Structure formats: C-alpha cells, structure tokens
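Just dropping this structure here.
One protein chain omitted, others in place.
Chain lettering (A, B and C) follows the sequence in which the chains are written, and residue indices restart at 1 in each chain.
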Amino acid sequence: MPGNSFGHAFRFTTWGESHGPEIGCVVDGVPPSIVLSEADIQFWLDRRRPGQSKFTTQRREPDTVRIVSGVFEGLTTGTPLSLVIENKDQRARDYSEIADKFRPSHADYTYTAKYGIRDYRGGGRASARETAMRVAAGAVARKVIGDGISVRGALVQIGDHSIDRSAWDWDEVERNPFWCPDVKAAEKWEEMLETVRKDGLSLGAVVEIVATGVPAGLGEPVYDKLDGDLARAMMTINAVKGVEIGAGFGVAAMTGAQNADEMRAGRDKNPVFLSNNAGGVLGGLSTGQDIIVRFAVKPTSSILKPLRTVDIKGEETEIITKGRHDPCVGIRGVPVGEAMMACVIADHTLRHRGQIGLSL
Amino acid sequence: MPGNSFGHAFRFTTWGESHGPEIGCVVDGVPPSIVLSEADIQFWLDRRRPGQSKFTTQRREPDTVRIVSGVFEGLTTGTPLSLVIENKDQRARDYSEIADKFRPSHADYTYTAKYGIRDYRGGGRASARETAMRVAAGAVARKVIGDGISVRGALVQIGDHSIDRSAWDWDEVERNPFWCPDVKAAEKWEEMLETVRKDGLSLGAVVEIVATGVPAGLGEPVYDKLDGDLARAMMTINAVKGVEIGAGFGVAAMTGAQNADEMRAGRDKNPVFLSNNAGGVLGGLSTGQDIIVRFAVKPTSSILKPLRTVDIKGEETEIITKGRHDPCVGIRGVPVGEAMMACVIADHTLRHRGQIGLSL
Amino acid sequence: MPGNSFGHAFRFTTWGESHGPEIGCVVDGVPPSIVLSEADIQFWLDRRRPGQSKFTTQRREPDTVRIVSGVFEGLTTGTPLSLVIENKDQRARDYSEIADKFRPSHADYTYTAKYGIRDYRGGGRASARETAMRVAAGAVARKVIGDGISVRGALVQIGDHSIDRSAWDWDEVERNPFWCPDVKAAEKWEEMLETVRKDGLSLGAVVEIVATGVPAGLGEPVYDKLDGDLARAMMTINAVKGVEIGAGFGVAAMTGAQNADEMRAGRDKNPVFLSNNAGGVLGGLSTGQDIIVRFAVKPTSSILKPLRTVDIKGEETEIITKGRHDPCVGIRGVPVGEAMMACVIADHTLRHRGQIGLSL
Partner (left out) sequence: MPGNSFGHAFRFTTWGESHGPEIGCVVDGVPPSIVLSEADIQFWLDRRRPGQSKFTTQRREPDTVRIVSGVFEGLTTGTPLSLVIENKDQRARDYSEIADKFRPSHADYTYTAKYGIRDYRGGGRASARETAMRVAAGAVARKVIGDGISVRGALVQIGDHSIDRSAWDWDEVERNPFWCPDVKAAEKWEEMLETVRKDGLSLGAVVEIVATGVPAGLGEPVYDKLDGDLARAMMTINAVKGVEIGAGFGVAAMTGAQNADEMRAGRDKNPVFLSNNAGGVLGGLSTGQDIIVRFAVKPTSSILKPLRTVDIKGEETEIITKGRHDPCVGIRGVPVGEAMMACVIADHTLRHRGQIGLSL
C-alpha cells in the first residue's frame, strides 16, 4: 500500500532523500545465478549522473553504487539486492531559502499539505535524486531480461523544436549531451539551451523510449496491461506530465483505416505488421514489434526569474532560484525512462512465466 | 499479481467476457454504512449504455445491475460488494468470422500469442464490454468520496476537430450524444460522424476528465503518485493510446516561467494558484485545484473497408467488419474515464486516511 | 489491502453472505488451456456439503456451482474464473433472535465493533458458508498443480479422543462420516457425537492435511514462507485456533538430536530423510517430503445450553441456540483444509516458476 515500491514479480523499493546520508533501493524477486557486479550497475548510473555537461544540474555526485546483499561470489542468489549510493554533494546551504517558501511547480506545498512536515533540503524525498535508484534497478532489470531485448531512449523535442525523425541515428544519441538522434537538432538545441542557461531559465522536452526484441504476449489484462504499467512508470518520473504509446495522441485525428496496423505472413508463425501505430501494444499485450513510449517533461521552475508564491505561514512572497540550474531537466529523463521501461519488461517477463510457464 | 484488479484500499476485480452469460465485479474495501442501492449504480451505467444514439455501437444491452452481496438493509456492510450484469444481446453469429482471423488493431493476435487460446466471441475478455463494470465500480467510488467531489468528463476532440475551450459549457455536455461541452463543435461532429457512420468508417477522439473539490495532499509518492495511478487507470481503458495531466504534452514547448503555477494567499491556509498547468497534481500529490486528465482514444479498425491480416494458421487474408459499427468509440470513453478517476480518488482517499488519519 | 483475497499468483477473492442470494469467488491467475468443467469443482463441493450426516449442520444446500467466466470450450483461457453458488436453504426465521444478541464465541460482537453494522442473518459474512468458495477455489488449484501432487485430509482428534496413528488407513477416511483414518476411533467418535448431538452440545477437533509429491524448493523466504502461508491459510478457516507443521508443538520437548531429520543419499540427487519432524518444510521451503499441517477447530457455542451474553444495547441477557446444530464443526474442516493447502501450493508453484523459471 505505501507508495515507494514498483513492480510485482520484479519489485523494487526505493528510499532516501536528496540530502540524507545515502539513497538506496531493495530489488526483490531477481532470478538466481545471474552474473551481476557493481560495474554492471555503475555503467548505467554514469550515463544519468548529473554534472556531466553544462546543460544539466551542476550537482557533483560520483554516484558510486554498492551492492550490499543478494550477490554471492558474483552471482545473484535470488534473495533481495540492497543497492546503496552515498550522497556526497549535499550543499545544504543552497537550499536554506526554500525551508519557508513553497517553490511553484514543485512538491513543496503538496508534501506539506499531505504530511504536515517535509524535509525541505533539496526537495527531500521529492527530489529527482531519487531517480538514481530507478536507474540502478533498471540496470538489474536489463540483466533479467537479457541481451535479446534492447531498451534505448532519446530526446525528440526540446522547447518547440522537434527532431527530424527521418534523420534518426541511434549512434548519434551517444555523441551529444542531449541523447539526440538527429545531429542537426542537437546543434540547434545547443544553441537554444546556451541562451536559456545563461538567462537562468528552462525549457521542457519530450523523451522517447524504444524496446526492441520483446516477444509477443507480454502484459496482464485488463488492469495490469503492459501499456498501463508503462504509463504509470513514466508518469511517476519527476516532472512528467504526459505519456503516449505508438501514435499516441495522434490517433485522435486518424481514421480506423489509417490507424490499423495491417498484417502479412512472417517467416515464422508470427505476423509481420505493416505499420506500428500501436507502439507495440494491443489489448495491453506486446505485439512483438518495437514498444515505443514517449513522455513530456516540464521545464523546471527553479529559475532566475522571480516567481510569486506563498510561505508556510500563508503569507505572499516571491522566490528566485540562484545557484545550480538545470536548463532542461528532460535530458536526464532519458536514462531514467529507459530504466523504467526495462523494469516493466522484467516484471512482466517474470509474471508471464509464472502463469504461462513458457520461457518467453 | 494477476491483472484483473484495480486499486489497493478501494479495490475492484472484474470478470467476464463479451459473450459469456454475465459480467461482474467484486468491490472490496468499501467503508460501511454508506447508503447504496442498485439505482445508484444504474444511473451511471445508463449513461454508458451502448445503443443510445446512432453514433455508438448498436448492441442492445439493458445493462441492469444486481448487487448480490455487501449491502444489508440499504447500507454497505464493509464486506465485498458483488455486482453482476447479465449479457442479453450476445448475437454470437455476428462474430463467427473472427474465430480464425486476427482483426488488425484488436487484441486477437496478442491474446493468442500470450495464452495460446482465446474466447473469440465479440473480443472475449478484451471487449469494451468489460468497461461496464468499471462504470459500476466507479458509481460505488462516487459514494465513497461523497458529494463534495465532482468528477465530470467531456469529449474535446473528434478526428482533427477540437472544441473551442472558451465555449466550454458543462450543461451542454448532457444535451448532445457526444458529451461535447461546445455546442458548435457538437454540430460539426454530428455532421462528421454521420458521414463516417454511413461509410462504415471510424474516427479517434480525445476525452477530458475533471475532478473538482479534491483536497490537497492526496496521492502516495513516489511510485503510487496520483498522476501515475491516473495514467495507468486511463491507459488501461480499451483503445486509449495517450494520457496527459494539465498542460500535458504542451509543457515541452513551455518555459519554466510559463509553466510555473504561481501562488497567492487564499482565504484559508490554502494558497490560490494563478494557473493550473499542473492539472492539479504536483509531486504526485493533489494541489487542491481541479484535477484534469485527458486521454486519446484510437478509432476502431472494425470497419467496412477490407484490411489485410493473417489467420490463426499464419495464412494471409483480408477482413471486413459488417454489422454493428461504432463510428467513434471515444464517445463511450467519457463515462468510463469518469469512473476510473472516481476509483483512483476513492482509493487514495482511503489510503491517505490510513497513513495520515485525518478526514481529508 | 481489503481482506477478501487469498494468494498472489494464484489468487482468489470470495464474496457473499450466509443468507444472501448467492455466494461466489473470482479466481485469477489460472494458467490457460487447463481442462475444467463444473463437474470438476462439484466433486469437491459435494464432499464438503452440509447435511450429509446427522453429525453436521442440517442446512440443506445442493451447492451447485456455475462457472460464469474464464472457461471457453472446456478449457481455461487464462482470464478470471467467476464461480457462483446459489443459496437455497436460507431459512432466515431461524436466526431472528441473533439480530439483537451477540452470540458468545461468534463474530457478532466484533463485526459490530468494527463496522458498526452487520448482516446478522446466519452470521452474514462471518458464516462458515463462505468456506464453500474456498473448496471451489481449491478444486481449481488441484487442476493447476496436477495429479502428481495429492492433497488429502483427515480428522485426527474429536474432543479428548485422538486416533491411533499406527492404525492410519487413508481408505478408511472415505468410509465414515468423520474423515477418520482409524476405524476404531471412528466407532468411538460416533458414540461420543451421538450423545453430544442429542444433548444439543458440541466438541472440538483436530484436522490433519497431508500433501504428497510436492517437489523441494517451493516457498518464498522470508515472509512468504510456505509454512507461514499455510499457517495463515488454515488459521483463517472459521473456528480454527491453532496450526502446526510436522512435529508442531511437540518440538518444544525435543532435543536437537531428536528433532533433526537426518539425511541419506537418495536414488536421484535428492536426499532421503530419515524422519519428518519438519513436516516437509525447512527455512520456509518444501523439502520434497510430505507436507503435514494440523489445525485445531473449536467447538461451536451454538448449543442448547443457555449462555450469558449482552445485546446490542449493552444489556445483559442469555442466548440459547435451537434448531439446526453442528455437534462438531471440525468435521467440515477437512475438505476446507485440503482446499486451502491446494491453493497455497498452486500459488507457490506459479510464483516459483515466475522467479526461477524451471517447471517444478
């Protein structure tokens, strides 16, 4: 019932606050005898790590993960993994002002409304710092689902500027600080963000996550549908305000004939689809095509411009965020979205195997 | 673990197939001593009932609900409600062709891929018939959350034609067969759908659900966030391909200054927000503003136009849907979306009360 | 969170009251393509059915089960089973007195204390009538675990008279109305219960359930241990006040040397145990030996002797139960205990397969 766990068969529970001594997660349900080392997880954490370019927060965290339980002589034992990261760069002094003022578009007011108390240092539990543990859990999930399934993400829009999808190049994603698959869009974004960064402002973004190699039939209708779980997974990432699968909101303007993904006979028993408006999910179950999810990330309101707000006494005031800025928090959403996709697929793989018994 | 339940504290489990003798649900966790009659539920079922206009499926179902347990002398007892509806208009003959062919954009292929077997009559378990039980559960949820919270829905787009939001009139929603809040859009849609219906084709749509009166602080961070649960709730409705909260995908093109919902002092301790880009949710918790969710519903591919597909033997074939058509399945999504919103709020109300102990 | 469901991967939810129109359950997570008919379930319901001898309640219920969903053309589809039994012999008039008085040792007072309201007719939701649905779910569970695993039960004690374990004969269990494996004990019990029945009194009993053929390794440490789940499963059966595994409470008086189940090499890789004090469970996981569970069932306090109690206004009064008596409710506990054991094993079989992936 409490809200800090995700997944059913592959299940992780995160804990920790932005400025506590450590953050961590417990990953339960991991199959035994999987080769797993801290380096396997560190690889993915390093991709998410803040402070790697001038376009993400300048908080300096090595984000070194420790595996404290669940691995013996290099193999998972089937018992819970405890993964822990020490918070190094806490700099509590930066956040003193927000102890009393509610930052607009942050969770300051709502946490206070709910709990009557909050750890205001750096956003406390509501900080995007928590997403490091999603990435750690996602690294384990990737091990569970194996190399036959790839989960990759990219940024497809910053501000009002979208990529040219015909220019999509997965290799390019690794070459620029935006996870952008379109080399020209990356250049444009650099220019846009340079201005935004200097002005202490921020822009929103859209992230796209693609899973390739997922076999058909994954998902649990009707309330634990694969796309339902993906929607929840992505919407719970900090600052996300929308999620879509395949053609997404575009389906509204389609006719049934346009939207239908027609099928032809494939080489094996599985059909070949002539399009993928479904984004790889029909009736809540995977079709065998790429699973394609997009989500919109709002621009942070921690900006240099003064914003009107109230304080904890209900008095009107203004707030302005000096110090470390994050011109586009959506950039860091890419590795987090990948991790959540991997976790959803791992969870449904184990759940499917439980009921159906085939090794998908 | 199996997928046919929704909610934690207010929890319902649905069962039944499109052409089985009955469909039903069990609603567990309902507080005791709530006045509840079959008429209370029937009112909402009647709004969803198919066959009420020429623009939705012509399946004729009275959808008469029975409360079989959990109510004694007109009051809930705190024990499980069993709600049952008899399927009357099954017409199995209409569906004989789909026993062997996979309808594109339906769950025929994926259910077969998952289970190796499926009840092909009318879509079986994957049929939108299941949503009747969501509406029934939603009617109970409305009783749980009380009259202080209203949950209303409307259709805001059909095909490529959106409403004029400045013309929004909730009263108008009840006056046209589209749940359209804009009288002019309703006229336009009638024209559009008349053509589509005659041609045996279909269009997509966008539904908007608004909850008013929800107190601040509802939701369970960080994985059972209110918006995460809403995203899952809506995405699991048949044919939905995208969900957004508040400004939704629009946030990508905003700056942080534009997106920030600034606050001023309210009359009580709660602040007044100067905008609602957040759609009533920050950090996964309600802000006290209207909770606004939109979802996109794809056009059905059960149309008069022949579509290419394969059969269960993997042979290539075509399929064409004669008989009852549904030119815009999104219309029926309105009462279903309302019901899911009510269920999510009821669940989080009870969960919140469990941990925090205040009567929200 | 609400309490009317059991199991995780193989999960059933029951509903209904003693004197409502119907009782039922939803069984979710059943693997597809299992041959299942109403007759398969009816067989086990008939064994539990009341009114079959003068030593159990004379309520006359045919207990005819209907499968309303989840089976298509004789096979399970992997979607939820809805199982329903109509209540025929409700005789509400028998129970009029208990509307106002709290029967000692029944749930009358506690349901009122919890919910502030209760369906007093025949015990309402707290009636042992609910156990019919456990037996129905157990019949499905037997299909899931297959013929390789047998789950059998027997009564091993009535009042202060235990069976002679050296005279145990499983065939005898089917020949007397007590499920007694010792022919001489059965004769003695008949004599004892004849007296008790005529006097309108009652006796307690101990039930033993044995599962044979369960492979080693089933269970989920450390909180979902196989024996933990069995303890919960049995303790939730009406009137049960104690549960033990293997040597049970007898272990307290043993030395470590006596209690140790020593091992020798078996014909395959599995060891042969030289004793089974563990009752087939070590560390919460099955050992491959017989799983042996015993539970104590209290005597009903619905007797001809007047008992002191209070009424709903808090006034002192007496109560005496006329009409249908149940001299030993433990007798009917045997098929219910078998069913719960089968459900626990089915659940853990699917859970194990999910994480480990071997077909146990």
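Here, a residue touches a chain if its C-beta (ideal position, glycine included) is under 8 Å from a C-beta of that chain, and two chains touch if they have at least 3 such contacts.
Quick caveat: nothing in here was measured; it's all calculated off a predicted structure.
Contact with the omitted chain, checked across A:K101, A:K114 or A:R134, is made by A:K114. Touch with the chain that is not drawn comes from one residue among C:S18, C:N87, C:S286 or C:T349, which is C:S286.
Only one of C:D28, C:E61, C:D227 or C:E338 touches the absent chain when the whole complex is considered: C:D227. For the chain left out of this panel, the touching residue among C:P21, C:P62, C:G213 or C:P271 is C:P271. The chain not displayed touches subunit A at residues 1-5, 8-9, 11, 13-17, 20-24, 26, 28-29, 32-33, 68-70, 72, 75, 77-82, 114-119, 124-125, 351. For subunit B, the residues touching the absent chain in the complete assembly are 1, 9, 29-32, 78-79, 221, 350-351, 353-357, 359. Hidden from this view is one chain, which touches subunit C at 1-6, 8-9, 14, 102, 104-107, 109-111, 113-115, 125-126, 130, 157-160, 196, 201-206, 215-225, 227-236, 238, 241-266, 269-271, 274, 277-279, 282-288, 296-303, 305, 307-310, 314-316, 330, 351-352, 354-356.
Convention: only the chains that are shown with their structure count from here on.
Taking shared numbers over all numbers used, the subunit A to subunit C interface scores over half, which places it in the same class. Computed from the mean C-alpha positions, the centre of subunit B lies at a distance of 39 Å from the centre of subunit C. Chain geometry summary: the mean Cα position of subunit A and that of subunit C are 46 Å apart. Contact of a single residue of subunit C with at least two other chains is seen at positions 1, 9, 29, 32, 78-79, 351.
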